[in-house]
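This is the structure I want to talk about, given as structure tokens.
Removed from the display is one protein chain of the complex; every other protein chain stays in position.
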Amino acid sequence: MKREIPLLITFIVGVVLIVSVFVPPTETLGEDFSVFFDIIAVFAFFLGGGNLVQSHFSKARKRQTDWGYSIVTLVGFVAMLTIGLFKLGNPGGISAPPTAEGSLFQEIFDFVIMPLSATMYSLLAFFVASASYRAFRAKNREATILLVAAFIILLGRTPFGMLVTGWIPESFDILQIPNMAIWIMNSPNLAGQRAIMIGIGLGVVSMSLRIILGIERTYLGGDD
Amino acid sequence: MEHVALWIAAFLTLGIYSFLYKDNIWYKLCESIFVGISAGYWFVVLFWDNIYGKFWVGVFPPKAYNDAGELVNSAEPDYLLIVGAVLGVMMISRLIPKIGWVSRWPLAFIVGSTSGLYLINYFTSNMMRQVEATIIPLFGMNYELSAYDIIGNLVIVIGTFTGLVYFFFSKEHKGWFGRTAKIGIWTIMITFGASFGYTVMSRMSLLIGRIDFLFGDWLGLIK
Amino acid sequence: MSTRAKEILVIGIVLLFSIIIYLGKVFGWVEVIRFSPLVSMILIGILFLALLYILVLTLKGHLIERRAVFLFVAISVALPFFMTISQSARISPEVQQLYDNVSELPKGSKVLVSFDFDPPSAPELQPMAESFLHYCLLNDLKVIIMGLWPQGPQQANLAMDRVLKKEDIIAKKLRDGKDYVNLGFQAGNEFVIKGMGADFSSMFKSDYSGNSYHDIEIVKNVKNFSDIDFAFNLSAGYPGTQEWVQIAVDRYGLSMGAGNTAVQAPMMYTYVNAGQLKGLLGGIKGAAEFENIVDYIGKGTKYMLSQSFAHMIVIAFIIIGNVAYFKNERGKKKKH
Partner (left out) sequence: MHVGKSTSLYLPQLFFLFLFICNFLLLSLVYAQTDDPLLNSEDSSVAIPDSELVVVAPVTSLIAEDYKYDDGKQINLSWVPSIDDQLVGSKVLGYRLFRIIDDGKPELLAKLRCGANSYSDGKLKSESVYSYYLEAFSKNFIATSTRTVPISPEREWINFDRKYLFLLAFIIGGAVIFFIESARRGKKLFVRKIAGLEAVDEAIGRATEMGRPILFIPGILDMNDVQTLAGITILGRVSQQIANYDTKIRMPVSRSLVMTAARETIKAAYQTAGRPDQYSDDMVNYVTDEQFGYVAAVDGIMVREKPATVFLMGAFFAESLILAETGNSVGAIQIAGTARPAQLPFFIAACDFTLIGEELFAASAYLSGEPKQLGSLKGQDVGKGIAMAAILIGVLAETIGTAWNVEFMNDVVRWLTILFTTQ
């Protein structure tokens, strides 16, 4: 029973949503369900946030390696919750949105989360360089093709491209790298994108059907 | 206050960059601050947006009064949302091991609705629309097409077709089929090369922004 | 000494130096560092030699360490900030075109500026935003700001704050809601543009600070795109310039220019050529040129060299990696 009911729910909800596309009065059902999802996601956070608190708390209590950082995480988490849920330091009081300008909550976001997030994101610049140096090798024919296409686009999007091939006469202007870059973007790139997308579309249909029909049920857990 | 904010931001920025050398206490500190504060941030935002903004306001719509104190334009309460809340409460039943199995219901609901919703969505936007878009004339009397355009059209059609051959599961990639699939994977590789070239350059400006912050806003060494 | 102690020591030293420099900044002991053109050229030469050294090492089969790559990237992006190298002041035609179109607007014209990007693209687009807003406000154009990306309006506020602090702007005594307004973000991508085609107020009930649309003086008589004299779109992807052109320009006849990230700009030239876009700023280079033409000293000029360096390094690394790979592979084949 504990397993059959969830399977039935998945089946019914899935089928209803598929059918709703063809039945105008129920067309908005998908949107309603996505609101349900938003609400469930917040409740689920009690489990996620609870897990965060519990794992760091036990780490700190057992004095495991790096337990000090767990305390930092816990303090940050609890402080942010208190400030945000009770809207402490919010000039608009409890009725203002939590992210109102000038509120303590938003200030912390601007001065702590923003720089951290931007810096973490900018690590990409380093990794891009290191991947360019170490990983983008013409190891086989596929990799060579990838590399050549990437290189043409790279050159085409910087002034170097024009610098290198600007001398090519007008009648062969397709050989100028910026034009080649545009051609690659519009033709072979488009073809590859489409093949991938059509494949994904069919893959989703098949996977969804497996799930709705209950053939794929690993996510539902055991029989206990 | 401005000084404190600058120093906090700079301290955190350098801490994250120190990871490039190796994992160290500075990075660990920044990481734990980041995790704790951002988890709290997102919960608060989600709580006010969804539980208050969508659920509470939906079920108990605020009554609007005009200047004369008359009730105007009161929205209809949407009691359907309570179903969502009930599913949400079922979710946290996991905390009580005895009835923990109830939490599979909302999970089943979510998985079912995601599958049902995306089945049609992906089918239309990814499959049907792409096939429709690929049905193009290679050349025609009425079109002014250069040789490049005709080759381009040909490449689009052949590339899409052979790309699909590559994804075929029912046949081993051997013989003529294998060769067609090869052309397909080459097209796909060009796509990847194009997205790589396209993305790589834009990533570099992120670093420029942070370096400007460190040397300009913070240390004031550059104007 | 334990690792932890060493780490603390290093962090302490870094922070100490920073404090000294910072205090120097606050009390004015430390001047802005600027390398003369000669020193700059020498530094560029050294960087080039370093690249050659990396090439030689790699050719010999020693892949240089990841950290060395990281260090090299950091140095070559940071150094250009201190360099004084005069760059060509040639203004591209599409930048000139944008300037011409904006400068022809009569005083009091309404300019719509859409911020369709987020912080990661800010180094490229923020300089454009600043110099453009500065030019508009200085020339008595009314600025209406909006965003199709959630973080766009915040970026707009950042740019606005900087512009409003300029002395020539302070002297104008501009007021929020009368001379400029930030309508904030609206979700819905291209459908927002479509909705605005019928009615602005249906998409923006209130501005960023919560004033009702109909109470804002500047937009009181703005019903839809026909009441907008010029639009400027700062875009880093989707939704962005493409959507604006396809809907607002093609369908509603809006006159508009755009600022794009360097990667996106080449795709937009077709729109410029077809006359759908009245001018285009592409990447930091476009921003620098516009700063030059409107005589606003901003970040575009400052970032330009760094960006060229960064792009060159990626290209150089790919070449080095592959040259070495081919040479070594060939060597291996000969041995067999």
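Going by the order they are written in, the chains are A, B and C; count residues from 1 in each one.
Going forward, a contact is a pair of C-beta atoms (placed from the backbone, for glycine too) under 8 Å apart; a residue touches a chain by one contact, two chains touch by 3 or more.
Here the structure is a predicted model, which is why all the values come from computation and not from measurement.
Visitor: Looking at the whole complex, which of B:F11, B:F55 or B:Y198 touches the chain that is not displayed?
Guide: Answering carefully, the residue with contact to the hidden chain is B:Y198.
Visitor: Which of B:W26, B:Y41 or B:F213 sits in contact with the chain that's absent?
Guide: B:Y41
Visitor: Hey, which of A:L17, A:L74, A:A131 or A:I152 is the one touching the hidden chain?
Guide: If we include the chain that is not displayed, A:A131 is the one touching it.
Visitor: Quickly run down the residues of chain C that touch the omitted chain.
Guide: So the residues of chain C touching the missing chain come out as 66, 118, 120, 189-190, 198-199, 223-224, 226, 236-239, 242-243, 246-247, 252.
Visitor: Hey, which chain B residues sit against the chain that's not shown?
Guide: Missing-chain contacts on chain B: residues 16, 19, 22-23, 27-28, 30-31, 34-35, 38-39, 41-43, 46, 91, 94, 103-104, 107, 110-111, 113-115, 118-120, 122-125, 127-129, 131-143, 157, 160-161, 164-165, 167-173, 188, 191-193, 195-196, 198-199, 202-203.
Visitor: To test your reading of the contact rule: which positions on chain A touch the chain that is missing from view?
Guide: On the chain A side, contact with the omitted chain comes from 18, 21-25, 27-28, 34, 37, 40-41, 44-49, 51-52, 55, 113, 116-117, 120-121, 123-124, 127-128, 130-131, 135-136, 146, 150, 190, 192-193, 196-211, 213, 215-216, 218-224.
Note that in this section only the chains that are shown with their structure count from here on.
Visitor: Which integer distance in Å separates the CA centroid of chain B from that of chain C?
Guide: Here the centre of chain C sits 23 Å away from the centre of chain B.
Visitor: How far is the middle of chain A from the middle of chain B, if each middle is the mean of its Cα atoms, in Å?
Guide: 4
Visitor: Multi-chain contacts only, two chains or more: what residues does chain A have there?
Guide: Within chain A, residues 114, 117-118, 121, 125-126, 128, 132, 136, 147, 150-151, 154, 156-158, 181, 185 contact more than one other chain.
Visitor: List, in ascending order, every residue of chain C touching at least 2 other chains.
Guide: In chain C, residues 70, 73-74, 77, 119-120, 262-263, 310-311, 314 touch at least two other chains, as defined above.
Visitor: Can you check the complex and tell me which residues of chain A touch chain C?
Guide: 101, 114, 117-118, 121, 125-126, 128-130, 132-134, 136-139, 147, 150-151, 154-160, 178, 181-182, 185
Visitor: Sort out for me which residues of chain A touch chain B in the complex.
Guide: 2, 5-7, 9-18, 21, 30, 32-47, 49-50, 52, 66, 69-70, 72-81, 83-85, 97-99, 105, 107-109, 111-126, 128, 132, 136, 141-143, 145-154, 156-158, 174, 181, 183-202, 204-205, 207-209, 211-212, 219-221, 224
Visitor: Touching residues of chain B toward chain C in the complex: what are they?
Guide: Residues of chain B touching chain C: 3, 7, 10-11, 14, 18, 20-21, 24-26, 198-202, 204-209, 211-212, 215-216, 218-223.
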